[in-house]
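One protein chain omitted, others in place.
Note that the chains take the letters A and B in the order they are written out, and that residue 1 is the start of every chain.
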Amino acid sequence: MFQFIFDALIRSVDLALIAVALSAVYSLIKFPNVALVQYAVVGAFVAMSLHTAGLPLLLAGLLSAFFVGLLAVVFNILVFERLLKVDSAIALIGSLALSMILSAVFLLTYGPTAYRFKLEVTPAMRVLGARITDHQITTLIVTAISLGLFALILFRTSLGREMRATATNGVLAAATGIDTRRVTNVVVFLSGMLAALGGITLAMRGSVSIDLGTNMLLPVFAAAILGGLGNALGAVVGAIVIAAAETVVTNTNVGPLVGEDLYFLPASYAPVASFAILVIFLLFRPRGLFVSEVSRV
Amino acid sequence: MFDFFIHVASIACLYGVLALSLNLQAGFTGLVNFGLIALFGCGTYGAALASGMGWHPLLGLPAGIAMAALLGLFYARLGRKLSSDYWGIATLSIAEIIRISITNEQALTGGAQGISGLPLLFAGLKPYDGMARLALYVVVLALVWLFCQRLVKSAFGLSMKLMREEPQLARSLGYDLDRIRRVVMLVSSAIAAFAGFLYAHYLTFVGPDQLVSPETFLIWSMVIIGGVANNRGVIAGAFLMQFAMAYVPFIKDALELPTDFVAAARLIIVGGGLLAFLLWRPKGLFPEKVGGSNGR
């Protein structure tokens, strides 16, 4: 039982960082930036390369996150600010196009194979009957710290206040003297960092390949939309729900339904659970579980 | 080389039909559909169904169209309350759900391996079957084009365009936006399924890898690069993109580049082309003709 909870928790943590990034940046740039999952992959690849080159993991991770944050701002200024002037749907298409270009870059630089971080494999511990590895603990800690810092910035600093003001009503915020463009780019930077960290922790426990981004895209979206796009911390709840759903779907014995004693849906069905939840929410409650500040749907 | 050219031209014609379908939805009505490929898939799997059930191959067409119509209506239903970018994500998600389900359902759909052994269209005409097929596809493309032109130049076409840009104005004038959406989705779904049916009997093979989301983005690039809401333009876009994609392997060989170059180059052609046009020439190579001489 605890293994189940733990698996769901780890899975939700995989999604949470990127979902929070997506949600946070949505509240300011007003369109769902699909390229964010590819930013996560950039983070993973760059961190891996730095680590392989000899840097300690922590430093590699931080440098990579910083780099991705900057990259996100560059793309925002060069591409998305311009496309948003036309329409948010155009910006969405642009972000899909950017994702494809990034995939191509990965393919050319790293090839289609999966890479692993060169980390020691330590035997798993047993806690309350569940298998837990070192890396999973690290992932939980990194995620908790990152989200904690992000929440701190959002709710306890004046920058955070400006961010929230701009998200609620950009025009009014600008009228009160807030440099909305600067605030937006700061959030873009932070969300790039979060996405990179999400990619790194995921890659640390598995591998990093060009498929990482595309496989994550819809579960991350589902989590963000569930929590209410624009409600950054709601995305954490969304991630937990999606992860729980996926874990339930693949771990429940649906044997009796199909006339057998034991039948589990294959793991490849896990995404279907998240997409199905996404579609159901879009059909009946597109604003998400909570009432978010951004009400445009 | 000639055979290869015939092959690429044939595929380009079928993609031209798909581009026309997307143009009706996105170009003329403002429906940002990222799940188009699933409608195409209804056509391919309709053909597979006929083959698997031992029916006459032509019965695969109505089967495919029926499935596509249902899916298209479902997309339309979702569109009632969602703004365009959310709807784009919704349609993308549904297409992915369908693809993953097909991949996993060995028994029904042949799973990841798909279904092969479909009868090849005009097989009896060998060695001229390739040209015969191309001739048919050109005729089909021309007919679909004529149909789409008729539709967008009709009074209904006016309502599509009004809904695209000013839905509130359209509502105040009494237009039933849900109905317009449903009709457009039904028509364009049928067209996409038709393309799928022909494709299945060209490749003689149907599989879920034909329905991956990059395929949808390829069709989007044809519409945006060719010319949004310009039917001739999107056909040109289809030919341009298909030929560009098809000749990449030759460039790879000529320049002695590694194998991965092919996949990467294709991604850059589609993604880079899309982005470049969105930033610098969003109306496409052949922009929409506003007004024109119709109506007189």
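As a working rule, a contact is a pair of C-beta atoms (placed from the backbone, for glycine too) under 8 Å apart; a residue touches a chain by one contact, two chains touch by 3 or more.
One rule holds in what follows: contacts and distances are computed from a predicted model.
Visitor: Given the options "ABC transporter ATP-binding protein", "Heme exporter protein D", "Cytochrome c oxidase subunit 3" or "Sigma-70 family RNA polymerase sigma factor", say which is the protein name UniProt records for the missing chain.
Guide: "ABC transporter ATP-binding protein"
Visitor: Could you list, sorted by label, every displayed chain in contact with the chain left out?
Guide: B
Visitor: Tell me which residue among B:Phe122, B:Trp145, B:Tyr175 or B:Phe243 touches the hidden chain in the full complex.
Guide: Spelled out, the listed residue whose C-beta touches the missing chain is B:Tyr175.
Visitor: Give the residue, chosen from B:Leu71, B:Ala200 or B:Ala229, that touches the chain omitted from the document.
Guide: Hidden-chain contact among the options goes to B:Ala229.
Visitor: Just the residue numbers, please: which parts of chain B touch the chain that's not shown?
Guide: 147, 150-151, 153-159, 161-162, 164-166, 168-177, 179, 183, 229, 288, 290-291, 294-296
Going forward, only the chains that are shown with their structure count from here on.
Visitor: Please work out the Cα centroid separation of chain A and chain B, and write it as a whole number of Å.
Guide: 31
Visitor: List the residues on chain B that touch chain A in their complex, please.
Guide: Against chain A, chain B makes touches at 32, 34, 77-78, 81-86, 88-90, 92-94, 96-97, 100-101, 103-104, 213-214, 217, 220-221, 224, 260-261, 263-265, 267-268, 270-272, 274-275, 278-279, 282.
Visitor: Where on chain A does chain B make contact in their complex?
Guide: So the residues of chain A touching chain B come out as 31-32, 79, 82-83, 86-94, 96-101, 103-105, 107-108, 111-112, 214, 218, 221-222, 225, 266, 268-269, 271-272, 275-276, 278-279, 282-283, 286, 296-297.
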